[in-house]
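For reference, the structure I am asking about is given below.
With one protein chain withheld, the remaining protein chains of the complex are depicted in position.
Coming up: chain A.
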(Lines give C-alpha, C1' and ligand atoms only; values in the text may rest on other atoms or scores of the structure.)
Protein backbone atom coordinates (compact mmCIF):
# COMPACT_ATOMS: atom_id res chain seq x y z
CA UNK A 1 0.00 0.00 0.00
CA UNK A 2 1.39 3.38 -0.93
CA UNK A 3 1.83 6.08 1.66
CA UNK A 4 -0.90 8.44 0.35
CA UNK A 5 -3.52 5.69 0.27
CA UNK A 6 -2.55 4.63 3.80
CA UNK A 7 -2.98 8.21 4.91
CA UNK A 8 -6.38 8.37 3.28
CA UNK A 9 -7.37 5.16 5.05
CA UNK A 10 -6.28 6.51 8.44
CA UNK A 11 -8.15 9.75 7.79
CA UNK A 12 -11.31 7.83 6.91
CA UNK A 13 -10.95 5.67 10.01
CA UNK A 14 -10.56 8.76 12.20
CA UNK A 15 -13.60 10.35 10.58
CA UNK A 16 -15.66 7.23 11.22
CA UNK A 17 -14.47 7.22 14.84
CA UNK A 18 -15.44 10.86 15.28
CA UNK A 19 -18.93 10.10 14.03
CA UNK A 20 -19.57 7.29 16.51
CA UNK A 21 -21.75 8.14 19.48
CA UNK A 22 -19.40 8.29 22.44
CA UNK A 23 -20.74 7.24 25.80
CA UNK A 24 -18.20 9.46 27.59
CA UNK A 25 -20.14 12.47 26.32
CA UNK A 26 -23.46 11.29 27.65
CA UNK A 27 -25.59 13.65 29.67
CA UNK A 28 -25.96 13.16 33.41
CA UNK A 29 -29.11 12.12 35.18
CA UNK A 30 -30.32 14.37 37.98
CA UNK A 31 -32.42 12.14 40.16
CA UNK A 32 -35.56 13.11 41.96
CA UNK A 33 -35.04 14.06 45.60
CA UNK A 34 -31.24 14.23 45.43
CA UNK A 35 -29.72 17.66 46.13
CA UNK A 36 -27.06 18.70 43.65
CA UNK A 37 -24.78 21.69 43.28
CA UNK A 38 -25.15 23.58 40.02
CA UNK A 39 -21.88 23.90 38.11
CA UNK A 40 -19.90 23.20 41.31
CA UNK A 41 -21.19 26.44 42.79
CA UNK A 42 -22.81 26.98 46.20
CA UNK A 43 -26.19 27.06 44.42
CA UNK A 44 -27.96 23.76 45.07
CA UNK A 45 -31.29 22.43 43.85
CA UNK A 46 -33.37 19.40 44.77
CA UNK A 47 -35.37 18.23 41.75
CA UNK A 48 -38.81 16.74 42.36
CA UNK A 49 -38.54 14.58 39.27
CA UNK A 50 -35.74 13.20 37.14
CA UNK A 51 -34.01 15.68 34.84
CA UNK A 52 -31.14 15.37 32.40
CA UNK A 53 -28.21 17.67 32.81
CA UNK A 54 -26.96 18.45 29.33
CA UNK A 55 -23.35 18.07 28.52
CA UNK A 56 -21.48 21.12 27.30
CA UNK A 57 -21.68 24.58 28.80
CA UNK A 58 -22.87 27.65 27.00
CA UNK A 59 -20.87 29.82 29.37
CA UNK A 60 -18.98 30.06 32.62
CA UNK A 61 -21.23 29.31 35.62
CA UNK A 62 -24.05 27.96 33.47
CA UNK A 63 -25.73 24.60 33.34
CA UNK A 64 -28.60 23.34 31.21
CA UNK A 65 -31.19 20.79 32.17
CA UNK A 66 -33.93 19.21 30.10
CA UNK A 67 -36.53 16.46 30.09
CA UNK A 68 -37.21 15.82 26.41
CA UNK A 69 -34.31 17.71 24.81
CA UNK A 70 -33.19 21.33 24.93
CA UNK A 71 -35.38 22.36 22.04
CA UNK A 72 -38.51 21.15 23.81
CA UNK A 73 -37.78 22.14 27.38
CA UNK A 74 -34.68 23.92 28.51
CA UNK A 75 -33.82 25.00 32.03
CA UNK A 76 -30.72 27.17 32.23
CA UNK A 77 -28.99 28.05 35.48
CA UNK A 78 -26.76 31.09 35.71
CA UNK A 79 -24.97 30.42 38.97
CA UNK A 80 -23.24 33.64 39.93
CA UNK A 81 -22.34 35.72 36.89
CA UNK A 82 -19.61 38.17 37.88
CA UNK A 83 -19.81 41.90 37.06
CA UNK A 84 -18.27 42.70 33.69
CA UNK A 85 -19.12 39.27 32.27
CA UNK A 86 -21.76 38.30 29.71
CA UNK A 87 -24.43 35.70 30.53
CA UNK A 88 -23.10 33.19 28.01
CA UNK A 89 -19.74 32.73 26.34
CA UNK A 90 -19.03 35.21 23.54
CA UNK A 91 -18.34 33.67 20.17
CA UNK A 92 -16.09 36.60 19.31
CA UNK A 93 -15.25 39.25 21.89
CA UNK A 94 -14.54 41.80 19.19
CA UNK A 95 -16.93 41.05 16.39
CA UNK A 96 -19.94 39.78 18.31
CA UNK A 97 -19.69 41.29 21.77
CA UNK A 98 -22.51 40.42 24.16
CA UNK A 99 -24.04 42.75 26.74
CA UNK A 100 -22.43 42.46 30.14
CA UNK A 101 -23.84 42.19 33.63
CA UNK A 102 -22.40 45.03 35.70
CA UNK A 103 -22.36 46.33 39.23
CA UNK A 104 -24.76 49.04 38.08
CA UNK A 105 -27.31 46.58 36.66
CA UNK A 106 -30.61 46.84 38.50
CA UNK A 107 -32.99 43.94 39.05
CA UNK A 108 -35.54 45.58 36.79
CA UNK A 109 -32.94 45.61 33.99
CA UNK A 110 -32.20 41.88 34.13
CA UNK A 111 -34.99 40.97 31.64
CA UNK A 112 -33.47 43.49 29.24
CA UNK A 113 -30.05 41.88 29.72
CA UNK A 114 -31.46 38.48 28.77
CA UNK A 115 -33.32 39.98 25.81
CA UNK A 116 -30.28 41.75 24.35
CA UNK A 117 -28.18 38.65 24.91
CA UNK A 118 -30.67 36.49 23.00
CA UNK A 119 -31.03 38.96 20.18
CA UNK A 120 -27.29 38.87 19.60
CA UNK A 121 -26.43 35.32 20.62
CA UNK A 122 -29.44 33.49 19.16
CA UNK A 123 -30.17 35.99 16.37
CA UNK A 124 -33.65 36.08 17.77
CA UNK A 125 -35.58 38.46 15.52
CA UNK A 126 -38.45 38.96 17.88
CA UNK A 127 -38.30 38.92 21.66
CA UNK A 128 -40.90 40.33 24.00
CA UNK A 129 -40.83 40.55 27.77
CA UNK A 130 -44.44 39.99 28.78
CA UNK A 131 -44.45 40.45 32.57
CA UNK A 132 -41.98 41.67 35.19
CA UNK A 133 -42.95 41.13 38.81
CA UNK A 134 -41.17 41.37 42.15
CA UNK A 135 -40.74 38.04 43.92
CA UNK A 136 -38.37 35.78 45.84
CA UNK A 137 -35.51 33.64 44.61
CA UNK A 138 -32.93 31.91 46.80
CA UNK A 139 -34.66 33.54 49.77
CA UNK A 140 -33.84 37.03 48.53
CA UNK A 141 -35.61 39.86 46.79
CA UNK A 142 -35.82 38.93 43.14
CA UNK A 143 -37.42 39.59 39.80
CA UNK A 144 -39.76 37.08 38.19
CA UNK A 145 -40.38 37.63 34.51
CA UNK A 146 -41.95 35.95 31.52
CA UNK A 147 -41.13 36.38 27.85
CA UNK A 148 -41.81 35.12 24.38
CA UNK A 149 -39.39 34.88 21.47
CA UNK A 150 -38.85 33.40 18.05
CA UNK A 151 -35.60 31.55 17.60
CA UNK A 152 -33.81 30.75 14.38
CA UNK A 153 -35.96 27.66 13.96
CA UNK A 154 -38.96 30.01 13.81
CA UNK A 155 -40.80 28.31 16.60
CA UNK A 156 -42.41 30.64 19.10
CA UNK A 157 -41.10 29.84 22.56
CA UNK A 158 -42.31 31.00 25.92
CA UNK A 159 -39.97 31.61 28.80
CA UNK A 160 -40.12 32.20 32.52
CA UNK A 161 -37.22 33.22 34.72
CA UNK A 162 -36.28 34.28 38.24
CA UNK A 163 -33.22 36.35 39.01
CA UNK A 164 -31.58 37.80 42.09
CA UNK A 165 -28.42 39.83 42.57
CA UNK A 166 -26.58 38.51 45.62
CA UNK A 167 -23.23 39.88 46.81
CA UNK A 168 -22.73 41.59 43.45
CA UNK A 169 -23.31 38.41 41.42
CA UNK A 170 -26.26 37.51 39.24
CA UNK A 171 -28.12 34.29 39.98
CA UNK A 172 -30.80 33.33 37.51
CA UNK A 173 -32.80 30.32 36.47
CA UNK A 174 -34.80 30.30 33.26
CA UNK A 175 -37.17 27.90 31.55
CA UNK A 176 -37.99 27.94 27.86
CA UNK A 177 -40.22 25.69 25.79
CA UNK A 178 -42.32 25.91 22.62
CA UNK A 179 -45.51 27.82 23.29
CA UNK A 180 -47.55 24.97 21.88
CA UNK A 181 -48.01 22.24 24.51
CA UNK A 182 -44.49 21.97 25.91
CA UNK A 183 -44.45 25.15 28.00
CA UNK A 184 -47.64 24.33 29.85
CA UNK A 185 -46.64 20.68 30.22
CA UNK A 186 -43.49 21.34 32.24
CA UNK A 187 -43.87 24.81 33.78
CA UNK A 188 -45.13 23.42 37.11
CA UNK A 189 -42.07 21.16 37.34
CA UNK A 190 -39.83 24.13 36.63
CA UNK A 191 -41.44 26.22 39.36
CA UNK A 192 -40.91 23.41 41.87
CA UNK A 193 -37.27 23.19 40.78
CA UNK A 194 -36.81 26.96 41.14
CA UNK A 195 -38.48 26.90 44.57
CA UNK A 196 -36.04 24.22 45.71
CA UNK A 197 -32.97 26.32 44.86
CA UNK A 198 -30.92 27.43 47.84
CA UNK A 199 -27.79 29.44 48.39
CA UNK A 200 -26.01 29.34 51.75
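In the analysis below, contacts are C-beta pairs under 8 Å (C-beta built on N, C-alpha and C of every residue); 3 or more make two chains touch, one makes a residue touch a chain; residues count from 1.
Going forward, contacts and distances are computed from a predicted model.
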Tell me the UniProt protein name of the chain this structure doesn't show, selecting from "Heme ABC transporter ATP-binding protein", "Fumarate reductase iron-sulfur subunit", "NADH-quinone oxidoreductase subunit D" or "Peptidase M48 domain-containing protein". "Peptidase M48 domain-containing protein"
In the full complex, which of A:39, A:112 or A:195 touches the chain missing from this view? A:112
Looking at the full complex, which residue from A:67, A:88 or A:143 touches the chain that isn't shown here? A:143
Chain not shown, touching residues in chain A: 19-22, 25, 55-56, 69-71, 94-95, 97-100, 102, 104-109, 111-112, 115-116, 119-120, 125-127, 129-134, 143, 150, 152-154, 156
